[in-house]
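Just one protein chain is left out here, and the rest sit where they should.
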Amino acid sequence: MTMVYEDRGDQAPGDVPLRRIRFTINGQKKIAEVEPRLLLAHLIRRGVGLTGTHMGCDTTSCGACTVLVDGTAVKSCTMLAVQADGREITTVEGLAGPSELHPLQEGFRAEHGLQCGFCTPGMMMAAKALLDANPDPTEEDVRWALSGNLCRCTGYQNIVKSVLWAAGKLRSQAAG
Amino acid sequence: MTTHALDELKIGGLGASRKRVEDDRFIRGKGTYLDDIALPGMLHMEILRSPLAHARIASIDTSKAWDIPGVRLVLTGEMMATRNLAWMPTLSYDTQAVLATDKVRFQGQEVACVIADDPYIAKDACEAIEVEYEPLPVIVNPQQAVAPGAPVIRDDKENQPDNVIFRWEVGDKEGTDRAFERADVISRLRLHYPRSHPSPIECCGSIADFSRATGKLTVYMTTQAPHIIRAAVALVAELPEHMIRIISPDIGGGFGNKVPVYPGYVCSILASILLERPVKWIEDKTGNLISTGFARDIYLDGEMALRKDGKILAVRMHADSDHGAFYSDAQPSKFKIGLLHSTFACYDVPVAHLTATGTYSNKAPGGVAYRCSFRVTEAMFFQERMVAAAAADLGMDPAEFRRINFVRDDQFPHRTPFGFLLDSGQYAKCLDVGLKAIGYEEFRREQAEARKRGRLLGLGISTMTEPLGAGNSREFDILGIKMFDSAELKVHMTGKAILRTGARTQGQGHETTWAQIVAHELGIPADDVVVEEGDTDTAPFGMGTYASRSTPVAGAAVAMAARKVRAKARRLAAHLLEVSEEDIEWELGRFYVRSAPDRGVTITECAMAAYSNMPDGMEPGLEATAFYDPPNLTWPFAVYLVTVEVDPETGVWDVLNMVAVDDCGVRINPMIVEGQIMGGLTEAYAMASMQFITFDADGNCVGANYMDYLLPTAWETPGYELHSEVVTPSPHHPIGAKGIGECAAVGGPAAFVNAVIDAIAGTGVRNIDMPLLPDRVWEAITHRRDVSGAPPVRGDG
Partner (left out) sequence: MYPSRFRYEAPRTLGEAISLLRDGGEDAKVLAGGQSLVPLMKLRFASPSLLVDINNIGGLGYHRRDPDGTIRVGALCRHADLERSDLLKASQPTMAAAAPLIADPIVRNRGTLVGSLCHADPQGDWAAVILALGGSVVAEGPAGRRAIPMAGFVTGPFQNALRHDEIAVEAVIPAPAGTPAGGYLKLERRVGDFATVGVAVAIETSGGVVSRAGIALTGVGAATIGAAEAAAALTGQPLSEETIAAAARLAAAAAQPRTDHRGSAEYKRHMVGVFVRRILSRVNGSGAGAGAAGQERAA
């Protein structure tokens, strides 16, 4: 990310220490120069330009920014961008294939698992981590796995149904 | 006769649980929320907020902030004042500080802002601003506000000798007094509805983009009411209204929080004008919770006059409401305490009287309609808590007590003692459906058995009716602007269409349901209708989306616009079929000749004719705009029933079952309606169980982040059983629909509280104020006493 400052003649432009990192995001290799204080969520949103990862709180509570880092669900507002060096990140934009939706995306649409849509990417990424580890979860498993993600619109019931819908489809795909 | 009518469900018309159009972008992460927008040359703004609740500002030194590389502008109240922007009008005929000049009046108030190349730098610079404060005594509740010798918070105002904003009354005082004299029993209840915050997951924000070259100001803004904002900006910033464009992009939830005008919007606009560059302001969660429109925060005190047989004779009520430092409630201007006087509307109460006193405090301003139609949540909560208490005082079954006092089906339209006119309803039928679904009789037996073994089971009932769809314009205006809405429908020559309204969806699914209304009225498949909202340059005027008014008002305008189009299409059809208009009949999607039903033309053929083969003298095209001023409010009704088990040893309570019976008239999209109900029930559960904002004696806000302001997760949130058997269309709405978005959040909280109170009935406890935290329930059980007021934030133990 390039930054252009006012030149007032009294500031050394090299004051801001940048670090070069390499990472993979949704299968694409990237290099970025980042300030150490940059949050991973900001790297994803403003640096890479993938705005599907949302930010909804300051306290690591809402989970809207959930992404997968090396396959593990992480709140990207609570990891530094420099810590992504050498890692593989998956965001909501990486869920769908070129031609078809991921079953989670289909499930959320089929079961009305979203309203305003703001928490949805984080919900789906948390759900993906669950289904990767447990392909046949119970309703309770789903509620537990999503308990780090807040939704204000749906009351969760349809989110849970959406995830179970996706689990069913993934299982039948695996069997078929 | 054979029919060629289209199958309404197949084309996505009324009653179709059509999958949502907007989901396609949201599930891909391709929504465009405010923070997703980046404009060339865009700068970033951060706000410095007051750490103190009440203090005189001795000095503000911004010099160190200006010295930070990347800082473009530092705004203070003093600078705003030079442009007459230090204060702005509120939606309730008060004024609100944009950036503080004389005093700070609540913790979190906006004191200065910094505009920089990067938000990290803007934040650095905010920290470098040095403000010297001289602390003043603090007021945190209405009791302190009216105490003798209380400091006057609004010493900026002339003719404001104290902290009282208004005293307001409605109803018949003498008649009510007389009825109380005749009462066999008088029931009393006093309760506190704690301060709450709508708290959409997405915070507020704006990107102001002023171009000197064109003279045009474009503001992208998280607003539920873009046209109102345009007018407000025109008035506040003294810019010509036609040179202002407000664009409300995808909104990450609103719930009333995104109705008011906030200082951040104004500052970003001024900054963009001064710097001639786009300026983005994205509020953080602390800023959102500590400074933007709260809800509730009201003490309600009432009495009910009763006859021995259970008939309600009269109700008397008083409200003490805390509005924070500026009276900026977002509500129809005639009603100082919103529609609190909708209370007891579903009961046949002969006479009633309500008084209200509103006061200032050193807390954030707001008083927004958080998922409710202007204080209706408080009205229904008090109503259903009072009804439960009255039934208990009479020793009557609470369901039976409600039934004998309900407005009967044959009493509609029914005038309430406060002057509202109820449109329609089948209240007893809804109650019956609910009682059956929850297994009322069986639960009562189970409850009695359990009690013998020391287990505390409880059942709570709450019913509600809510005045939704403000206007009519006779009674409803905001700052004089009448509350109506409009829709504009353009049918293209191939029979596809674009529909625009002045409402703004925030998750309610307008893009899906408005198209369904068009499909119902015109037979154009919903998939062939694109819906646009939120851009004041293209959308027709509207008052916005809040207070469950979109379907009752904007939705009605959609139907009326479609009917205008259909009327013109009928003339085109007559022309094409070479018969007179009187000989034409309509069935879904098609006009035909009455005497020869097989001779017909489709709406698509009419559309083509409007561009290629119109009769002589007819204006070409197939478009219409309709302004809809509703003749009355719509009054949905609901019954919510909850069963709980309370652990007497810990005060922890768990929901066993929850049943919701909603009669919202005709359901346009049942799937979406059910989604709205489940969301509302969850906010009801949140308010009853954990969600509140409180303040310590120094005015420090507890609940300014998601570690203290608790929203339930999927784990705690109960499951719901929804019932849609009862459908009473609104007689005056074009398609018989009523509002629904807020019913469950309005009516739900009392069901939870009533259930817990029912579970501990043996203790003699009449009331535990929300939230029903385990310690409060335990205290009530253990000490057999009511637990009242906002939870304390500190004590000596």
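Chains: A and B, in written order; residue numbering restarts at 1 for each.
Simple rule for what comes next: contacts are C-beta pairs under 8 Å (C-beta built on N, C-alpha and C of every residue); 3 or more make two chains touch, one makes a residue touch a chain.
Just so you know, these numbers come straight off a predicted model, no measurement behind them.
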Inset, instruction - Would you mind spotting which of B:Thr76, B:Thr176, B:Ser248 or B:Thr286 touches the chain that isn't drawn? - result: B:Thr286
Legend entry - Of A:Lys75, A:Arg109, A:Lys128 or A:Lys161, the residue in touch with the unshown chain: A:Lys75
Inset, instruction - Provide the residue numbers of subunit B that touch the chain removed from this figure. - result: 46, 119-120, 123-124, 127, 284, 286, 649-655, 689-690, 694, 702-703, 705, 707-708, 710-713, 715-716, 772-775, 778-779, 782, 791-797
Legend entry - Interface residues of subunit A (partner: the chain not displayed): 16-17, 19, 35-37, 39, 55, 58-61, 63, 66, 72-75, 77-80, 82-83, 85, 126, 144-149
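In the analysis below, only the chains that are shown with their structure count from here on.
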Inset, instruction - Let me have the rounded angstrom distance from the C-alpha centre of subunit A over to the C-alpha centre of subunit B, please. - result: 30
Legend entry - subunit A residues within the subunit B interface of the complex: 3-6, 8, 11, 13, 15, 35, 37-38, 45-46, 50-59, 61-62, 64, 91-93, 95-96, 101, 105, 108-110, 112, 114-121, 124, 142-144, 146-160
Inset, instruction - Going by the contact rule at the top, pick out the subunit B residues touching subunit A in the complex. - result: 19-20, 22-33, 35-36, 38, 69-70, 72, 117-118, 120, 199-203, 250-255, 284-286, 506-509, 671-672, 674-676, 678-683, 705-707, 711, 713-715, 717, 719-720
